[in-house]
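Now for subunit A:
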Amino acid sequence: MTRRIIIDPITRLEGHGKIEIRLGSGGQVDRAFFQVPDFRGFEKFCEGRAAEEMPTLTQKICGVCPTAHHIASVKALDDLFDVEPTEAAKKIRELMHTAFIYEDHLLHFFYLGGPDILVGSDDKRFGKNIFGVIGKLGERIGEEVIEIRKRVRGLNALVSGSPLYPVCGLPGGVSKPVPEEERIGIKEIARDALAFARRCLKIFEEEVLESREYVDLTHLDAYSLETYYMGMVDGNNRVSFYDGEIRIVDPEGGEFEKFGAIDYLHHLEERVDTWSYMKTLYLKGVGWHGLREGKESGLYRVGPLARLNASEGLATPLAQQEYERMFDVCGGKPVHNTLVYHWARLIEVLYAAERMGEIAVDDQLTDPEIRNIPVQSPRKGVGICEAPRGTLIHHYETDEAAILKRLNLLVATQNNAGAISLSVLKAARAFIKEGRVSDLILNRIEMGYRAYDPCMACATH
Partner candidate 1 sequence: MPEKPKIALYWCSGCGGCEESVIDLSEDLLELQRRADIVFWPVALDSRLKDLEALGNGEIDLTLINGAIRLHEQAHMARLLRRKSKLVVAHGTCAHLGGIVGLGNFHSVPEILARSFREVPTVKNPGGILPGGFKEDSVRGPKLSGLTDKVMALDQVIDVDYYIPGCPPPPELVGEAVWAVLEGRLPEKGFVFGDRKTLCHTCPRLDSKPEQISLKGFKRVHETKWDMEKCFLPQGVICLGPATRGGCDSRCIQANMPCRGCFGPLETMEDHGAGILSFIASMIDAEHEDEIRRITDAIPDPGGLFYRYSAPHSILGGGKGPRT
Partner candidate 2 sequence: MQFEPVEAPKVFNMPQRIGVYICECGPNIKDAVEMAELLEEAEGHKDVVLAQSFGFLCSPDGKEFLREEIRSHKLRRIVIAGCSPKEHERTFREILKEAGLNPFLLQITNIREQCTWVIQEKKVATEKARALLRGSIKRVRLHEPLEAKTIECCADVLVVGAGVAGINVALALARKNRKVYLIEKEPCIGGRVARHEDLYPDMVCASCLIEPQLDAVLHHDSIEVLTLTQMAEVKGYLGNFVASVRQKARFVDLNACIGCGACFEACPVSVPGLFMGGMAGRKAIHVPYAGALPNVALIDEDHCLRFQGASCRSCLESCPFGAIRYDETDGIRELKVGAVVVATGFSSFDPGKDARYGYGGADNIITSLEFEQLVNSTGPTEGKILLANGQPPRRIAFVHCVGSRTEKFNEYCSGVCCLYTLKHAHQARLQLPEAGICQFHSDLCLPGKESQRFYRMVLTEDRIRFFRLLRPDAIEIRKGSGSILIAHTDTQGELEQNEFDMVVLATAMESDEGIGEIAGILDVKLGENGFFEEADARLDPVSTVREGIFTAGCAQEPKDIPSSVAQGHAAAGRIMGKLEPGERLPLEPMACEIDPETCSGCLVCESLCTFKAIVREDCEPTVSINQAMCRGCGVCAAACPSGAVIARHFSTQAILSELRGLIG
């Protein structure tokens, strides 16, 4: 009878998860299962619904990254009805999407995954959670995080309807223009967001990069995973959240594939496990060869670190500096260590803040022309964007009355499913000796997946 170590539920992530580690007779780790026990079935119950309702319906896949689903969905509708959004609409959408990625990344750094590295694991005084972080870094920083998230979400409320659930997306545009008089406010928020982003990187510098423990961990093979990386890039192969092409690099960092939204079917494939509702995506071009690293395995990763690995830079100056520095410090591209996701995430926070600032001063932002009414009869539409946790794909097919006939949803964390399972297994093998476990060890194992900021609600939908 094999011994089992069960972590139930796994914590500080969106949604449900359990980890079951199976030990061999010698107490060595045989297998590890990362199970997601929830499933709703959007791909079925959205059938028969009206296409134009999708942006507000499918975003309920995830209450943590609804904006990403809203954007992917409304882009799918643009494609479905073959209607080009007005310039103002594009700017408004990108603004809300960028602002959302900003605050969502902060959520992970201070509330979810961040505490693992901000509150030293040996440090017994504070729990590894937001309250612990505040205890460690002081009330002041706590207030600042809350304040800036509040204001950035406030900005999204202003632009898109609700701080949590945007509702403004319509094929060919958005429902509401940004009045010119709001511009000052938006600029101020962007400015303060930038200041705080730099503050975060400073905190990371002092609390993490200068912490022996973290640096040691980053050198452990336990957290290293040699995989392909996928992310969306602009015309110059720089990271892009709202629009662009999908670029995949191999474990050595060479470009493997690059394609537009509509072609995703040729490049991605997913497999089903009987013991979890999360399907596992892999590269069709490489194929599924089990939970293995390396060029021969179809495993790939998405999300902040993957985006930086899969791109050739960031489009804003400060973020670009940090980008270069990160790869410097980590010894070149691509970086395989999972814990570096934390750093990459903060670099994206910086980029998001800078990008918000750019959009805030863009003349087109306040143009009252916010909608083009579709004239084409609908058929098929694919929408892609970068969610905080990785590439997100919505694919709809309808009848001529724009009623959903079929849809397919590939959601960020699904791309990481295989990598997450493998990370958990590697961490387990590294830290569990003779079957002995402790809270610290379990936490070390959880750090293996938590750095991805996985979203299980998304992953199962």
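Criterion applied: all candidates are chains of the complex that A comes from, given by their letters.
Just so it is clear, contacts are C-beta pairs under 8 Å (C-beta built on N, C-alpha and C of every residue); 3 or more make two chains touch, one makes a residue touch a chain; residues count from 1.
All figures in this text were calculated on a predicted structure; none of them were measured in a lab.
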Of the candidates 1 or 2, the one touching subunit A in this complex is 1
In the complex, the residues of subunit A that touch candidate 1 are 2, 7-16, 18, 20, 22, 33, 35, 37-41, 43-53, 56-57, 60-64, 66, 77, 81, 107, 111-112, 127-131, 134, 142-143, 146, 149-150, 153, 157, 160-168, 170-172, 175-176, 264-265, 268-277, 279, 281, 288, 371, 373-374, 395, 401-403, 408, 410, 443, 455, 457
